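Missing here is one protein chain; the remaining ones are kept as they sit in the complex.
Per-chain numbering from 1; labels A and B assigned in written order.
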Amino acid sequence: MAGLSLTSYAARRAALGLMQVLAVVTLVFFLVEALPGDAAVALAGDNPDPARIAQIRAAMGLDRPAPERFAQWLVGLPQLDFGESLVSGRPVAQFLSAGIGPTVVLAVLTLVLLVPISVLVGVLAALREGSLLDRALTSVSVALHSIPEFALAVVLIAVFGVQLGWLPPTAVGADVLTEPAVLVLPLVVLLARPICSISRLVRAGMVDALASDYVRHARHLGIGETRVRFAHALPNALSPAVQQVARTTDWLLGGVIVVEAVFVIPGLGTVLVDAVAARDLPVVQGLAVVFAVTTVAVNLVADLVGFRLAPRAEVVA
Amino acid sequence: MSLNRRGFLGLTSGLAVVTLAGCGSATSASSTPRTGGRLRAAFAGGGAKEVLDPHLANLFVEAARSKAMFDKLADLGGDVSPQPRLAEKWEPNADLTRWRITLRKAVFHDGRPVRAQDVLASYARILDPNRAFRAKSSLALIDLPNSRVVDDLTVEFALKRPFGEFPNALAAFGAYIVPEGAEDFTKPVGSGAFSFVSFEPGRSVLLKRNPEYWEGAPLLDELEFVIANEESARTNALLGGQVEYAHDLTPTTARSHASGDRMTIHRSPNSAVQAFAMKVDRPPFDNRDLREALFLLADRPQLVESVLAGSGQVGNDLFGKGYQHYADLPQRERDLDKAKFLIRKAGAEGLVVKLDTSTAAAGMVEAATVFADQAKGSGLTIEVAQGNKDSYWADTLKNGSLSSFRSGAMPIETHVAQRLLSGSGTNVTKWARPEFDALHEKAVSTSDATARTEAYREMQRVLHTEGGYLMWGFADWIVGAKPNVGGISTAPANTLDWARFDKVWLG
C-alpha cells in the first residue's frame, strides 16, 4: 500500500462513485425509454383511445424529445431536484422519502440479525467440518436458499399469521415503528437466504484458513487454539464473506419487491414496481439515483472493511 | 374502469387456509344495521398513479374513494341503467337535444350548497380541450356554450345532437361534481357520504362520516382505504383481522373460505366480460365464415370452469348479460364439425393465427391457452403470444388480428359507442359499418321506447351473427368481508352499489 493512504483511496473511490451514479442513471433512462409504451399509454390503460393518449402525452410533456427531457432532469439533479412524477404531478422526492423509511428499517434490522447469526453458523460448521452438525447445517441452509421468498412467506403466513394467529399476517395499514410485530415474519423470510449464502462462505473461508500455512505456523508457535481460530483464522475467512454481506445490504436497500408485495410494506421496491408499470420515468430515475448511491457507498465500505480484515490482499492489486 | 388489476402482482391467487372449527359468535350480528366503528377496506392500488382528483380516477380504489367523497348526477343501478343521484330528475325536450336537470338539495363538506354552477364548472373542467379526463368522451356531446344555469338548482344542457341515453353520460366513469373552481385535490371537498381526513399515497386514505349527506348519514363513523396489491395479502389481512373488507379476491380463495367462519364471500355476477377480439378489417378475420368458425370452436363451459374456476356464467358473444337492453338470443354451443367445415370453406386449413394476450387482466393468458387447446384438431392453429402488460391495450388496439379482451360493466349503449362505431376511439374489432352506425343513431335519437328496444336488438343480432367479439364468459366479482360486516351489495362492479360503504355497517 505504498503511498496510498486510506483517505486518498476513499476520496478516489468517491469520485469514481459519482461517475457510476451518472452511468447508472443514463443506463436506466435509456432502458426505460426502450420499454414498450410510455406513461401516457400506461395511464390510458384499457381505454387506449389514440386521441386521448395524444392529449395525455402532451399534458405530460412527453411530446418533447427524450434527450431534452433527460438533460432538463439532469440539470436539476445537483440541487437534489428529482423532478415531478409524470402521472400524479407530485414531486419525486416525496415518493422517495415515503419509500425509504420502511426499506431502511427492514434492511437495518435484517443486517443486525444476519451478520452474527451467519458468522456463528459458518464458524460452527467449519470447526466441526464433516460432522453431522456440519452436514445438517449445510443441508438446511441449502434447502432454505432454494425456496423462493414467496413460497416461504406463504407457508409462514399460513401457519403463524392465519392458523395460529400469533403474528400479524401482513403489515397493511400499520406503522412499522409503533407495531414492530408486523416485521417479524418479513424479517424471517428476508434472513433465510442470506444466512445460507454468507454462512457457507464463512465456513469455506474458515476451513481454508484453518488448513493454511500461517495457522499451522501460529500453532507451531504455541499460540492458544482459541486465539488462532478467532484472531488469526477468522479475519481472513471473513474477507470473501464481506463482499456477500455488501451484496446483501445492497439487495435489501434496493427494495425487496417480493417481500414488500406479500407483506404489504410500501418500501422502495413497491415504488419501483409501480413506477415501472406506469412508465413514470422521473420516479424511476430518482430511484435509480438512490439505488446507485447506496450501492456505491456499500461497496466502498465493504472494500475498506475487506482491506482491514486482510491487508495483504491489496498488495498485488 | 381500469381493469389493470395490477397485472403481474395481482394475478396470483390467494393463500387458502382451511379454518378449523373456531366457534363462531357473529352469525347474526350482521343482520341488523347499527352505527359506529371504522371499516378498513383493502384494495389494489397504483402507487404513483394514485390521485384524489375524482376526474382522474382510473383504478378501482380511486373509483371507490371518489364514490365515497363525491356524487355524480346519475349512477348505474343493478341492471346497469342510469339512476338519478344528485340530479333529482331529468327531462328532455321533444327532439332530445335539450335536457333540463333538477338538482337535489345537497351540500359540500365545507357547507357550501351544491349549485347548478358547480355542475357546469365540473363538466367544463372534464371537457377542457387541453386535458384528458376519462369521462371526456362520454360528455363530448354536450354543447357547453349553449348550456345554461336556469337557477341554483336547475341546469339545462344543450346537446350537439339528439341523444336519448344522455343519463348514461351523467353516470359516466369519473363524471363527478366538484365545487366550482376546484383544482387542488390534496384535501378534496365533495358532497359524498364521507369527507376527507387524511391521505398517504400508496398506503391509505382515511375518511369520516358526513352527517349532512343528502341520502342520510352513513352508518360507519370512519372508513379507511388501505392498499394491498397482492390478492393473497388482502386475503391474509382479512383473515388476520387487519381489515374488515377485501376487494377483488379469486374464486380459489372464495372456495377455500366458503365454509369457514372467518370471512363471508360476496359475489357480484356479470361484472366483467371475458372475450377474444377478432379484427374484422384485415385477414384472416375479414372472412365472416372464419369468425363464425371461431365462435363455434369455443367450449365456453370449459373456459368458465377452468379459467374462472366456475365462478361466472357462459357468454353468448354479446356484451352486458343481464343489463338493460340485453338481447337474449339462443345460446351458442361448441360445434367442432361445423367449425371444421367453415374453416375449410374459408380456405384457412393449416393456417396459423397469432393470439395476442398478456397479464394486463387476470385470467387472459390462461383463457388464451385453453382456447388454443380447444382449437386443436380443427384445421386452424392458434398460437398464443404474450405481450407487454403495461402497453397491452394500446398495442392490441392497433396491431394483430386476434387478441384477449375483457371489460368491466357499463351500459350497452356506452359499449357500442366506445367500441363499435366507425368513429369509436377504442374499436378493437375494427367494426365499422354505416348501417350499424345508423342503427345506433336510431336507438339513441328516438323517444319511442319500442323502436329503441328493437334497434338495440337488431344491433345485437348482427353482432351475434358476425361480429368480432367472441365473448365467452362473465366473471363474478368477489369480495370478502368479516362476517360481522353487513349491508354489502352484490351489484356488478362499476355500478352504484358496488364498493359503496355508506350503507355498510359493522355488527
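What we mean here is this: contacts are C-beta pairs under 8 Å (C-beta built on N, C-alpha and C of every residue); 3 or more make two chains touch, one makes a residue touch a chain.
We take it that contacts and distances are computed from a predicted model.
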{"item": "Undepicted complex member, UniProt protein name, chosen from \"ABC transporter\", \"Rieske family ferredoxin\", \"Peptide/nickel transport system permease protein\" or \"succinate dehydrogenase\"", "value": "\"Peptide/nickel transport system permease protein\""}
{"item": "Shown chains that the omitted chain touches within the full complex", "value": "A, B"}
{"item": "Hidden-chain contact residue, picked from the options A:A59, A:L74, A:L113 or A:A204", "value": "A:A204"}
{"item": "Absent-chain contact - pick from A:G89, A:P148 or A:P180", "value": "A:P148"}
{"item": "Interface residues of subunit B (partner: the chain not displayed)", "value": "7-9, 11-18, 231-232, 250-253, 255-256, 302, 305-307, 309-310, 359, 365-366, 369-370, 373, 376, 384, 386-390"}
{"item": "Touch residues of subunit A, complete complex, unshown partner", "value": "16, 19-21, 23-24, 27-28, 31-32, 34-36, 130, 135, 138-139, 142-143, 145-151, 154, 158, 193, 196-197, 200-201, 203-205, 207-208, 212-214, 236, 239-240, 242-244, 247, 250-251, 254-255, 257-258, 269, 272-273, 276, 288, 291-292, 295-296, 299, 306, 310, 312-317"}
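Throughout what follows, only the chains that are shown with their structure count from here on.
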{"item": "Whole-Å gap separating subunit A and subunit B, where each centre is the average of the chain's CA atoms", "value": "39"}
{"item": "Residue ranges of subunit B touching subunit A (in the complex, touch as defined)", "value": "1-4, 7, 9, 15, 17, 19, 40, 42, 46-51, 58, 130-132, 134, 136-137, 200-204, 224, 226-230, 232-234, 236-237, 239-240, 242-243, 360-361, 387-391, 393-395, 397, 406-407, 418, 425-426"}
{"item": "List of subunit A residues in touch with subunit B within their complex", "value": "35-37, 41-53, 55-56, 58-59, 85, 87-88, 90, 94-95, 98, 154, 157-158, 161-163, 165, 168-170, 172-174, 261-264, 266, 270-271, 273-275, 277-280, 283"}
